[in-house]
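Omission of a single protein chain aside, the complex is shown with its protein chains in their original locations.
To keep things simple, chains are lettered A, B, C, D and E as they appear, and every chain counts its residues starting from 1.
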Amino acid sequence: MATVQVCEAEKVYILHGIRDDLRVDGRGCEDYRHMEIETDVVSNTDGSAKVTLGHTAVLVGIKAEIGKPRPMVPDEGYLEFFVDCSANATPEFEGRGGEELGMELSTTLYKVFNNKHSVDLKSLCITAAEHCWVLYVDVLLLQCDGNLYDAISIAIKAALFNTKIPRVHISVDEEGGKEIELSDDPYDCMRLDVTNVPCIVTLCKVGHRHVVDATLQEKACSVASLIISVTQKGTITCVRKVGGGSLDPESIFEMTEAGKRVGKALHAPLIKLLQQEESLGKKRQKVGFLG
Amino acid sequence: MAAGFKTAEPLEYHRSFLKENCRPDGRVLSEFRTTTLNIGSISTADGSALVKVGSTTVICGIKAELANPAVETPGKGYIVPNVDLPPLCSSRFRPGPPGEQAQAASQFIADVIESSEVIDTEDLCIERGKLCWVLYCDIICLDYDGNILDACVIALLAALKNTKLPEVTVNTETSTPEVNVEKRSLLHIHKHPVAASFCVFDDSILIVDPTDEEEKLSTAQLTVVTDEEGQLCSVHKPGGTSLSGEKLQECISRATARQREIQKLIDKVIKSIKTAK
Amino acid sequence: MLSSLKDRVGAVLLPGDGFSLDTDDTISLTEQAKPDKVLCGPGLRRSGARLVACKSGVLRHKLPNVFWVDSQQRRYVPAKGETVIGIVMLKSGDVFKVDFGGSEQASLSYLAFEGSTKRNRPNVQVGDLVFAQFTIANKDMEPELVCIDSSGRANGMGVFGPGGLLFRVSLGLVRRLLAPHSDIRSDLDQLFPCELVVGMNGRVWVKSSSIQQTLILANLLQSCDTMTAPQRQELFKRVKQGAL
Amino acid sequence: MEVCRSSAVSLREFGCEQSLLSRPDGSASFVQGDTSVLAGVYGPAEVKVSKEIYDRATVEVLIQPKVGLPSVRERSQEQCVRETCEASLLLSLHPRSSLTLVLQVLHDDGSLLSCSLNSACMALMDAGLPMSCLFCGVTCAIDYDGKIITDPSAAQEKGSRALMTFAIDSTERRVLMSSTKGSFSVHELQQCIAVSQKASEKIFQFYRDSISRRYSKNL
Amino acid sequence: MSPMKLCVPGDKLCSVEDCSPGTGVYLRHGYIYSSLAGYVLRKKEGEELPVISVVRETETQLLPDVGTIVTCKVTSINPRYAKVHILYVGSTPLKDRFRGTIRKEDVRATEKDKVETYKSFRPGDIVLAKVISLGDVQSNYLLTTAENELGVVVAHSEAGAQMVPISWCEMQCPQTHTKEFRKVARVQPEFLQA
């Protein structure tokens, strides 16, 4: 992952600041940096969103394709995640450098969505054991400035909110063969219920405290972080410790508690924002990538 | 002398022992290491065996799957052996796809299966041209201390003898197979091939069942596979220095004796499992 | 004992062909009080009491008792004292790394040029051609080249000037070109005036008055490999008539 | 291309051409009946640090089948050819360098491994690499009547009960390499070795003849 | 005497006030903990605090460190340096080989600018050397033989026989009696286990 070098004096400064709930950029320990969200940014996807968090920028595109349901769960569709760490984001991703991080991010995403309620997979089924929708969630890292997990999860939620899956009509011909027809009408489409889509909160243990949405400098001062994905209701769908250090149980409990609190609070404004943007419809002023 | 000499001048170290007609681990030249066998310990496999030849440890697990027979052989099933030498078993193997040695070992095992006819692939046919068994024989080395081929052949043979396949019928209406797990039967083992490996030191001295160190320093290796009728199933010498006719004869007689020992061992272990039940 | 060897001079040997060097067949009391010392050249090696060929080729003999196998080989293996044409690949510290077509690059010191000192470094760039001689060529060591002879003079060695063409020919042809009174060379002399540098490593550099002539020379030399002497003379004659 | 007709121990017609490729340091093609293999040798050349051996050259053999990618079978044949070459080459004369032998199968009509070995030996000789002896490959098939067929064609291989390939060295006519298929008795093995040794005489004579012809041409 | 105490990594052994830490242990919050599975060894010398260490059957020093004497095998040489494989650290054989470099200027202590590597080492020689640096990202361990006790201990002549040292810079083949140049070590009994 993108890293920065922090000297000892800087480290002490950052540590002391955090101890006093004052971070280098003026935030409190549980504050996010400035975040911008824009949906429907890539026209040839079924749903897309771009999120910038500080200088971190990610783009998520969702493509819905018809596939075959998994044999174990014939009445459900499924999601596929792929994270592309472009060399644009940081030169470290050049060559095979980004591959490992991409792998790590996507496996975590699978875990985050590995439950019954995040996305209603049953609604993605077209005909049991034969056809279902497969949502390919492609994440592209545009710029890395720490806290990738949170930015990605928010972008995914926004993109899923934005996703429009064409309706299908199944007709049966004389021989009993089934034919699938996609609706031509762009407005005749299915929307996904994103209420239960979780958001990830990464908590970085710095000194004896933990911070939300750590910058690269703060990350360099921390030994370990905890990734917590939280739904609107406060259910935790995935927890994972990352980094080379260890944490004592008490701080894990504190961190999950804080993660839950911060995560839960994230959802309502996000949904509101997305609905607002949608209601603007065509009138909305597109910011684009350079905006 | 001991330790220092061993790492700095390993060849001289071994020569000094061979001069006295013995080996660093105390064996005489024609002695195999203790061979132990554990059959059927992996419950997720249809048949399994763990073999130890000295410290060399090899595990073979057999998984049976259903497939369509090949068009050119409609009455036959498949046996697919693969040998893996993971980085776990020795620091000389690197992670990644199998290297030359592992591939050559896989091919050797496949050749032994075919040459010895240990299993008649026609026995694996369920319905001619439609359905047959595929036996995936996956052999993994857990500790590499030389003579992997002998250990692989024993593990394979013991695992095959332990393999029980469920009864399969093809439902005529739906033409889908139906598997009856309750009714399992053993495979029919036609032959009992056993391998014996040798190393040639300094172009002349022949030693049996080489360790990793001995393999590395030897100038040639030879593996002879025989079955219970004294027929040869393989005389595999992938190169190296030449071998005289007499030496070859010596290897063959040793291999024949080894076949009897191993077959006895396998029978004994299988019997002990049965009585334990 | 040498008789068996001498009998085969001019014959083709294959690797593994051996000759006994035992003195037991010469219990001769007369001539040799001391057994002759045989000097093995390339392609021959001693194995215990035998002399064994390790390359295929023609057995050659030079007085008094030097024997070698003349083989056709394409890959150059450096030998001390041989001169080669190399390409400067890299400058590292106070040496150049020079590719001469062998298994590893040779080193060539900054100081191994005529008149060069620590202050006065020779003007050599990566990519330049050099004509140099091996001072170290040994299987255990990195080969080392110099562009000066033992008295510190360039003696024809050094960096090539601009122009000219470098190409490869077989090692056998190189040896024929460098042999004293080489007939190929005398044939060439009659064709055009030219500068010709022949490296033992199979690299040949020619420069003539025009590019066209240089190219003709290069092509002629390359085709010499597979031609007999009359064929060659015939071709040279035709070129002389046709091209001029 | 030189051709040799064979009589007593029946070998198919074989032929060989050396130095037919310009890029490699040594090359040869060897034809046995309809089986033909093209070999190229590169080296002694620079070796990768990870494969460097401090006191000898590193040998690599690559076998390219006629169609498709090399598979496990080729890998096992590569091992056989490589270790045979290693036994006959004087590798200690070129420490810390690499020798690469590439064998391209042009056509397979039986006895492929022996043809590969023969082309390899000719290519190594062409490259002028120091060798302690030569080697050749001979394939024998035992049919269902117990008859031994030397240098079998693909059809004969298919109709055989057992198949053996040996590499024989030129100095002592001993077995350098052995690779067998099918089951056979000890006696049959000995017979096959004896037959192969006899056949090797012919092949070595052929080697000598074709090298002599080559040198007579060039002088 | 009670049987010796066994411990595993993480076992709290004692307070720093009772003992001073030796090998195989680490300090944390004023206590000494074990970092190895082995026997607990307390050594008392004079009036000072006893030294507490954890020892195993094999020696724990597994890596060449600055100042340690290593035994190595020369793998290749060129005019500027010799490359070696480190086989031993002290008298402990290494399971995995580490690569090291002996630069020309570190071959001997005197007349450094006149050193020629090929008159000092040949591939295959067994050499005693001392680690002077762990090297940087590009380089390997840097070693030196610039001491009388360091240098070639085992070498083979062109003829293949093991040579006998005849001076600090020459060795002789017992078969052919040819002399070859080496940077010869004055072998000390403590390193003569090989």
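Just so it is clear, contacts are C-beta pairs under 8 Å (C-beta built on N, C-alpha and C of every residue); 3 or more make two chains touch, one makes a residue touch a chain.
The working rule: contacts and distances are computed from a predicted model.
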{"item": "Among \"DNA replication complex GINS protein SLD5\", \"Exoribonuclease family protein\", \"Ribosomal RNA-processing protein 42\" or \"Exosome complex component MTR3\", UniProt-listed name of the chain not shown", "value": "\"Exosome complex component MTR3\""}
{"item": "Contact with the hidden chain (one of E:Y39, E:Y118 or E:F181)", "value": "E:Y39"}
{"item": "Residue numbers in subunit B that touch the chain omitted from display", "value": "41-45, 48, 55, 57, 59, 61-68, 70, 78, 80-82, 84, 86-91, 95, 97-98, 103, 106-107, 110, 134, 136, 138, 140, 142-145, 166, 168, 176-181, 212"}
{"item": "Touch residues of subunit D, complete complex, unshown partner", "value": "69-72, 75"}
{"item": "Interface with the undisplayed chain - residues on subunit A", "value": "71, 103-104, 106-107, 111-112, 114-117, 223-224, 226, 231, 234-249, 252-253, 256-257, 260"}
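Quick note on the criterion: only the chains that are shown with their structure count from here on.
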{"item": "Starting at subunit B, fewest touch steps before arriving at subunit C", "value": "2"}
{"item": "Labels of chains that are neighbours to subunit C and to subunit D", "value": "E"}
{"item": "Centroid distance [mean C-alpha coordinates] between subunit B and subunit A, Å", "value": "50"}
{"item": "Intercentroid distance (Cα basis), subunit E paired with subunit C, Å", "value": "45"}
{"item": "Residue numbers of subunit C (touch at least two other chains)", "value": "140"}
{"item": "Subunit A: positions in contact with at least two other chains", "value": "none"}
{"item": "Residues of subunit D that touch subunit B when the two form their complex", "value": "72-73, 75-76, 78-87, 162, 164, 167, 169, 172, 174-186, 189-190, 193"}
{"item": "Subunit B - residues contacting subunit E, complex", "value": "1, 3-9, 91"}
{"item": "List of subunit B residues in touch with subunit D within their complex", "value": "100-101, 103-104, 106-108, 110-111, 114-117, 219-220, 222, 227, 230-245, 248-249, 252"}
